[in-house]
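With one protein chain held back, the other chains of the complex are shown just where they sit.
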Amino acid sequence: MSFEMAEAILLTIATAATPLLIAALGELVVERSGVLNLGVEGMMVMGAVTGFAAAQLSGSPWIGVLAAIVAGAVFSMLFAFLTLSLATNQVATGLSLTILGLGLSGMIGESFIGTPGLKLQSWVIPGLSEIPLVGKFLFAQDPIFYISILLTICVWWFIFRTRAGLTLRAVGDSHGSAHALGIRVIRIRYLAVLFGGACAGLAGGQLSLVYTPQWVENMTAGRGWIALALVVFASWLPWRVVAGAYLFGAVTIAQFHAQAQGIAIPSQFLSALPYLATIVVLVLISSNRRMTMRNTPASLGKPFVPER
Amino acid sequence: MRIELVRRPNPSALYSALSPLLALAITAALGAVMFALLGKAPHLALYSYFIEPLTEVWSIHELLIKAAPLILIAVGLSVCFLSNNWNIGAEGQFIMGAIAGSALPILAPDFQGPLVLPAMLIMGMLGGMAYAAIPAVLKARFNTNEILSSLMLVYVAQLFLDWLVRGPWRNPEGFNFPESRNFHADAILPEIMSSSGRAHYGFVFAIIAALVVWFTLNRTLKGFEIRVLGQSPRAGRFAGFSYTTTVITTFLIAGALAGLAGISEVSGAIGQLRPVISPGYGFTAIIVAFLGRLNPLGIVAAGLVLALSYLGGEAAQITLGVSNKVSNVFQGILLFSVLACDTLIHYRIRIAGPARAE
Partner (left out) sequence: MRNTTKLMLAAVASFGMAAQAQAADVKACFIYVGPIGDFGWSYQHDQGRLELEEALGDKVETAYLESVPEGADAERAIERFARSGCNIIFTTSFGYMDATNKVAAKFPDVKFEHATGYKRETPNVSTYNSKFYQGRYVQGQIAAKMSEAGVAGYIGSFPIPEVVRGINSFMLGAQSVNPDFAVKVVWANTWFDPGKEADAAKALIDQGVDIITQHTDSTAPMQVAAERGIKAFGQASDMINFGPETQLTAIVDDWGPYYIERVQALLDGTYESVDVWHGMADGNVVMAPYANMPDDVKAMAEETEAAITSGELEPFTGPITKQDGSEWLAEGEQADIGTLLGLNFYVAGVDDQLPQ
């Protein structure tokens, strides 16, 4: 394998992993607050269509990115209102959000089918991007890739190094105790869901503005579900989300290369590899019972209504 | 202004009965607005959604066909969810059940007779159980989170089925198209009343399963154990209930019912294996389980309502010429309304002024 090829493969993996990473980071914050939002796919596809439409109408992909973020955030508030203000079941509400999102995005996007999209241009840093092997990967990527890395650091820092992060974790671990301490549980959960929605929207925007600049119905094709699985894979730790997203992306790309090399294994088995790989890795890392327990938000999925 | 929930001392019997009706009214109102905005006659839209599918006998058969897998799977899932086991891979267990049960008529087409069908159904249940056992054992033995393992195994099952029907199980007389041979007559699940429609015994299985599970959960020690461990694992352990056994038992129950749903669907409604045998029943059933408040009898009602919304969506597409997207949005509205109205069973809603501290 030549250097150029390795370089190109790294870039391909990064593009495939970035939407998973961003959506999963958002969901990680949501789940750390004790809320399980299974509507990632729906928020993502809303971000994708709104981002695409806004970029088309305004002529600027950056406006598209902003619109995608806003769309995901606004859409997530529907979930927040039902689950937090009305204490509905989170799992069912999240799944319903996905159904609604897939339908609504199809309606919004109808007039954009068959239109090539505007692509967010890459930021190439002269000089540094010439470094062999990793230069292009680190210094010649699209802006959303950089955002995803920055976001990982911020989320990690926020959760483990700030007082607000501590509060978030306290709410997720025991909403009863947090409430007793005077923490406004519902407000914090609203903010967490809002952040998760914004991230899912941005991830959708990456799909329709960078990955494949076009709009077609259901273009998320299940990536929201993978993002959900990655949060679990990561045991709710931000840096592990990066590892998971890149592992998943890498195995997906590797199996295409194996096929192109003419390897004589049925392609269905190769296509199944990314799913199997994540299970196997999770089995290996989760046998450390104490660490997993420590990071699992204990109130996950349980509705909270302040008693008074 | 803020919405405040005040917990009722006891679940309200009144609202238990009233909330579905209220939800229906809200759905109708919101739906009417949406259809009016789309330039369609709202009363026609609502008619085709909720009434048209019920006006003909054949259509009621179709409703039962659509509801059967949803109910069967959801009843099994409710056992998992009650015990805090997040099995979201029923879709995969459905597929594996279908594959295991179909092995008989596909691999041994010459073996015929009255024994074939029962054997297929049992094999289907075993197939679903075996596949559900993977996340269960991984969770019980290696502490592996079941949300991830069960979900990922769905994709693996889909690809495995795909490989089977395109490769080794392909119909030898089928011009190499991706489908298995058609099942012989003894391998077809019979229709309940074939004179008026094609509903098969899958729906009967669903009702039986709902009754048995309802009885087990509410009237036996095992059911009590499952619910206690779900509500408070610590209390459960103090009472001497085994966590490991419960994880595995509940997954096996869910797997068996999903597998039964899979083989019933294939042998009752399709008659062969195809690359795609489920339009996502395993995922929709999660919604059904919660809409039915994790109560097997409620699940029967929820399954019928959701099935109706699919059939109604189709009727509306034909009558009004709206797209499938509109049907999805309407289904979303319906689900949200039902979920929101259920809040009234456990809580009173109070609108509070802005000044009050939390």
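First chain written, first letter: the chains are A and B, and each begins at residue 1.
Keep this in mind: contacts are C-beta pairs under 8 Å (C-beta built on N, C-alpha and C of every residue); 3 or more make two chains touch, one makes a residue touch a chain.
In this text the structure is predicted, and so the values were computed from the model without any measurement.
Of the listed positions A:219, A:245, A:285 or A:300, the one in contact with the omitted chain in the full complex is A:219. Within the full complex, the residue among B:182, B:249 or B:295 touching the omitted chain is B:182. Contact with the omitted chain, checked across A:51, A:106 or A:205, is made by A:106. Across the entire complex, the residue among A:37, A:88 or A:271 in touch with the chain not shown is A:271. The chain not shown here touches chain B at positions 41, 43-44, 46-47, 56, 58-59, 62, 65-66, 159, 162-163, 166-167, 174-179, 182, 198, 265, 269-272, 274-279, 310-311, 314-315, 317-319, 321, 323-325.
The chain not displayed touches chain A at residues 5, 8-9, 12, 15-16, 19, 106, 109-110, 113-116, 207, 211-214, 216-219, 221, 223, 252-253, 256-257, 259-262, 264, 266-268, 271.
We adopt the following convention: only the chains that are shown with their structure count from here on.
Taken together, the chain A residues at the contact with chain B in this complex read 78, 82, 85-89, 91-93, 95-97, 99-104, 106-107, 110, 184, 186-187, 217, 225, 228-229, 232-233, 235, 266, 268-269, 271-272, 275-276, 278-279, 282-283, 286-287, 289, 292, 305-308.
Contacts from chain B toward chain A in the complex involve residues 3, 5-7, 81, 138, 142-145, 147-149, 151-153, 155-156, 159-160, 162-163, 166-167, 283, 286-287, 290-291, 323-333, 335-336, 339-340, 342-343, 346-347, 349, 358.
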